[in-house]
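If you scroll down you'll find the structure; I have some questions about it.
Omission of a single protein chain aside, the complex is shown with its protein chains in their original locations.
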Amino acid sequence: MNKIIKLNVGPQHPSTHGVLRLITELDGEKILSVEPVVGYLHRGMEKLAENRSYLQYLPMVDRVDYLGSFFTSYAYCNAVEKLLFVEVPKRAEYIRMLCMELNRIASHLLWLGTFMLDLGASSPLFYCFRDREVILSLFEELTGQRMMYNYFVFGGVRHDVSDDWLCKVSSFIANLPKSISDYEKIITENPIFLDRTLNKGILKPQTALQFSVTGPNLRASGVEVDYRKVMPYSVYGDVDFVISESNRCDSYARYLVRIQEMKTSLDIVKQAVLYLKNNSDNYLTKINSLNLKIPEGEYTSYVESSRGLLNCYIKSDGSPKPYRVKWRTGSYYSVQVLPELVKGLNYNDLIAVFGSLDVIMPEVDR
Amino acid sequence: MIDVSVISEKFNIEVNETKIICNCDIIRLLEFLKNTPEYNFNMLTSIVAVDMISGIELIYQLYSTSNNIILNVSKIIENNLAQSVVEVFKSAYFDECEIYDMFGINFEGNNKIKRLFMPESWIGHPLLKSYKNEDMRLAWNE
Amino acid sequence: MNYLYFLYIQFLLNHNIPKIFGDITFPFIPFCIVAAMIIFVVLVLVLLERKVLALFTQRKGPNRVGPWGMFQTIADAIKLLCKQNIDILGSDKFLFNIAPIVVFVPVMMLWGIIPYSSEFVFMNFSVSVLLYISIAALPVIGIILSGYASNSKYSLIGAMRSGAQIISYELPIMFVLLSIVALSSSMNLKDIVYSQLGEGAILCWHVFPCIVGFIIIFICMLAELNRCPFDLPEAESELVAGYNTEYSGMRFALFFLAEYALMFIMAAFLATLFWGGYLPITGKYISEIFFSDNQFLPVFIYFEQFFWLMIKTFILVFLFMLVRATLPRLGTQSLMKLSWYLLLPLSMINFIVIIIFKYFIEGGVL
Partner (left out) sequence: MFLNKLKAIIEGHFTVFKHSFKKRITQEYPEVKQDLPENFRGVPDWYAEKCIACKICEKVCPANAVRIEKGVDNVKFGLNLSKCIICGNCAYNCPKNAIIMSKNYETAVASKSLLIIEKNSKDNNYE
């Protein structure tokens, strides 16, 4: 009799964060192999670009990663601006940075909630959503919608931020550390949580680099690469922040790094709010984006999104439509490294390790 | 930007302003770039494929975590057959599957190549400029 | 029970019906009482659980159907009853159908054993503790049957986990029960309650000499109930719904009913063993103060005893819910480790300590 169970986890499964299919081979509860199958959420983001003008494609880039719309939006705008040789006003860059960092907090909060749900704790999910809701309301007030913002435009942002809004942001960042310390009280020291995450899913730095894993997952493996620091885009060069890093390499390290990163983001937001309150400037360099024609060339923008390195490659042939747009996202490579991490672990560690990698499927399938 | 004269002596390459164009064995070049300490390109961030009508251009985007430099290596494929770099960078597996799926390039040395996003029964390779979908059942094809 | 029996026979004799008829039909009365109570208590419990979990997560919980959302569970029950019973392709039809009943019937039997007050003991045996623990282990057979018969791998894994879990958590329960039996020198639940009666009111409860045993049995009960953090057999994020993945309609409702009925009766059992059962927390019956010269004083006291037991039970149920809201799920291996390495030795030591306590403080083991 064959002892090996072949289990199809997904595409419809409560904890595959979308529609991922994992073909798992189990011996009892022990995992022998895992094979990720992706593509159930493929929307043809790259083909869509080729049939649309630059401005028409702008709202669509928000959909590449629905939890980090500002990152994708920034990557696309940045590439277009670099191809056009347009200077973006400093105020606009600060607003963009502020939005991106708030977005990073929102994204990490959602990750924390769903990760804890994967581990079986239900309350943190609601607390995280409560705090994330505040951020989304702030975004709604600023941009008009909660998730699909369409706020960054070529040359700046769509409209200026109001002082009232900035006050709301500062009151939010004054409150968030209390919530974070609440999460830490529930989670960080909890022996069951430690048991599920310590030394589970060890991602060695060499493996991480081989598989091109980036972002918090890479930093949890002890490689200190943060594109905000090493290749400062936007105005990240002007603000002070520390890179959160841990060399434990396991799921617990990934948790610690993300919690630390939320605090770092708060610092950056604080500085951005301070700048925006004290300096007034133009928020938009006017370009004729209606009949935008980009000179021939190609550019790749490097953005540190909440799930790793986000590249937007644009090749232009001088026509109003982009010749080729290519998205490189963090989750895409995190999914690929999953089989390496869970070999030999138990079946319920598969879910815990997968949850700790912070994968969302729209970003993988695009 | 790095000094590429050493590489251009060793390999037969041209240097563009944003990328170096490789006319030689891509595996040897990548291995050289990866293992030489002064470059140490230990991460292949992604492989971009562009349909140039005459052929397909593959851009290998390399990053060195220790030296903090990026390098784009370009290779033009003309007969739909490329060399797989999975041996050098394991992360290339998904990329190559995607390029096979979208551009129809076969990768020599990648044994487990399959369609990544589109169903196995899909006809054609969507990101080619010559691709035309005639399946009228699809709602978006109106 | 004697009082109820007496009333019934009196009632029949008044209507000129022979006593033999009363003897035969009398068992139906406790049965009906238990059946009605199960339905009522489960409906309340499900609502309560949802409300309490909402309370912990700053939500309102169900509040649409009826005042305070009171009819929500009734609506859910009606919905479940109306749903189609889906027959799974390739399932073992007979076992598949009988499994929910195998789970539900022992739970119902358990309800008869608990002494709700000094009068309402439906099944009063001299070895009720032994009977209780043997019946409480029966539902797992139904769970294993359901997992085997469902022809689904998720169900199978869930059933396997449940089997392993029950086996390893029965043993510590046994040892703790032994120490309780030693403390009260009886296996009859009513006698156990009486042995907690004394001058010190609350201080005479078994929970004080046997606090370690109480904690152990509380943890083990959680495991036996398949509740968080031991909900591995029905781990939502891993096994979809575990052993009842393939069940629908009435069959699922039976599983659901059994789960909550078991939870309630386990809490009542714990309250009986450790918290003085139906004895009043105040040390003196409140009815004795208000109705001291009423001829129905015994009746009032019976109902007051029932009320005290309910209060204790609901406090324990509340604790179950608090644990569920906070803790993540244990891993499969640490689940076993916790039982075999920690709880079992601890319960043995506890047993020895209790025997010594009993011998020296109370003079003699019997």
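Residue numbering begins at 1 within each chain, and the chains themselves are lettered A, B and C in the order written.
Please note the rule applied: a contact is a pair of C-beta atoms (placed from the backbone, for glycine too) under 8 Å apart; a residue touches a chain by one contact, two chains touch by 3 or more.
What you see is a predicted model; the values in this text were computed from it and never measured.
Peer 1: The chain left out touches which of the shown chains?
Peer 2: A, C
Peer 1: Just name the one of A:Thr16, A:Ser123 or A:Asn346 that touches the chain not displayed here.
Peer 2: A:Ser123
Peer 1: For the chain left out of this view, which of A:Asn150, A:Ser170, A:Thr207 or A:Asn282 touches it?
Peer 2: Checking the options A:Asn150, A:Ser170, A:Thr207 or A:Asn282, the one contacting the hidden chain is A:Asn150.
Peer 1: Among the options C:Val44, C:Val299, C:Val323 or C:Met348, which residue touches the chain absent from this view?
Peer 2: Here the residue in touch with the unshown chain is C:Val323.
Peer 1: Please identify which residue in A:Glu25, A:Glu141, A:Asp238 or A:Asp267 touches the non-displayed chain.
Peer 2: A:Glu141
Peer 1: In terms of residues, what is the contact footprint of the unshown chain on chain A?
Peer 2: Within chain A, the residues that touch the unshown chain are 52-53, 55-60, 123, 127, 130, 133, 140-141, 143-145, 148, 150, 158-159, 182, 185-187, 189-191, 290.
Peer 1: Take the complete complex as the reference. Which residues in chain C touch the chain that isn't displayed?
Peer 2: Listed in rising order, the touching residues are 54-60, 63, 322-323, 325-327.
Here is the rule we go by: only the chains that are shown with their structure count from here on.
Peer 1: Which label fits the chain touch graph of this model best, line, ring, star, complete or other?
Peer 2: Shape = line; chains linked end to end, path left open.
Peer 1: What chain is the most remote from chain C, judged by the mean position of CA atoms in each chain?
Peer 2: Centroid comparison gives B as the farthest chain from chain C.
Peer 1: If you average the Cα atoms of chain A and of chain B to get two centres, how far apart are those centres in Å?
Peer 2: Each chain reduced to its C-alpha mean, chain A and chain B end up 24 Å apart.
Peer 1: With chain centres taken as the means of their Cα atoms, state the distance from chain A to chain C in Å.
Peer 2: That gives a centre separation of 46 Å.
Peer 1: Which chain C residues touch at least two other chains?
Peer 2: Not one residue of chain C touches more than one other chain, so the list is empty.
Peer 1: For chain A, which residues are shared contacts with two or more other chains?
Peer 2: none
Peer 1: Within the complex, which stretch of chain B touches chain A?
Peer 2: Listed in rising order, the residues of chain B that touch chain A are 18, 42-46, 48-51, 59, 61, 65, 68, 70, 72, 89-91, 93-94, 102, 115-119, 126-127, 129.
Peer 1: Within the complex, which stretch of chain A touches chain C?
Peer 2: Against chain C, the touching part of chain A is residues 5, 7, 13-15, 26, 28-29, 116-123, 126-127, 130, 186, 190, 192-193, 195-196, 346-352.
Peer 1: Going by the contact rule at the top, pick out the chain A residues touching chain B in the complex.
Peer 2: For chain A paired with chain B, touching residues are 38-39, 42, 44, 46-47, 50, 209-214, 223, 225, 230-231, 298-300, 302, 309, 311, 313, 315, 323-324, 326, 328, 332-333, 335-336, 365.
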